[in-house]
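With one protein chain held back, the other chains of the complex are shown just where they sit.
This part shows subunit A:
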Amino acid sequence: MKLSILHELNAERAARRPVILVTDTESGEQRLVKAADFAKDPLRTELDKQLRMGKSANVEAGGKKLFLNVYAPTAKLVIIGAVHISQALAPLARSLGYDVTVVDPRTAFASPERFPDIPLVAEWPETALPPLNVDAYTAFVAVTHDPKIDDPALLHAFERNCFYIGALGSRKTHAKRADRLRAQGAKESDIARIHAPIGLAIGAVSPSEIAVAIMAEITAVLRLPPKEKEEAA
């Protein structure tokens, strides 16, 4: 591997931008493709698929045997609200490989006793979120039921283009939330990105089951191709 490629690969990884290293395993020839450049690449279908699955793979193209090594950032999950659902959601998400952070300004909720080993930020979203580097590889869920906490957090998630944004609440609650966000200048296209009611419809009742529904929905958004994603949601 040329040092220039290695250097670029490390820079992209440090910036949490996904890349795929394409290696001709016979000649040793290599090139690095940034996710932003997939669309114009001759291997775009394969690149898209492997990145979506987060899996490295071999492909044959133009008579060459190519190894596609996928370097995708570790996904993050930011949970707004240190509530009962979050107590089940945080460890579940962690077991699925996510870096989890729980944000709730209410110190009675955001206590280490309730969230052993989970990073907690007991601050308002305006203070808590900027240092968390919320990005396109972040799933973002707002579950406090309190507009003072959830709304500013959701506006931040829009701005950072999170791959998944979900908010707890019935359709009625969500309609009111949409009105409030609109009044605060949120775009329709952003409001439409919120998954609400949150989670796949699996009839979840208990906090743990709701956590499963939420992680199932996040997984679908992360892994399924766009068309199937719509069908699942």
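Operating definition for what follows: contacts are C-beta pairs under 8 Å (C-beta built on N, C-alpha and C of every residue); 3 or more make two chains touch, one makes a residue touch a chain; residues count from 1.
The criterion applied here is as follows: contacts and distances are computed from a predicted model.
Note on the omitted subunit: UniProt lists it as "XdhC/CoxI family protein", one of the names in "ABC transporter permease", "Copper resistance protein B", "XdhC/CoxI family protein" or "Polar amino acid transport system ATP-binding protein".
Between the chain not shown and the residues A:L3, A:A39, A:A108 or A:V205, the one that touches is A:L3.
For subunit A, the residues touching the chain absent from view are 1-3, 6-7, 9-10, 13, 18, 23, 25, 28, 54-58, 67, 69-75, 96-98, 137.
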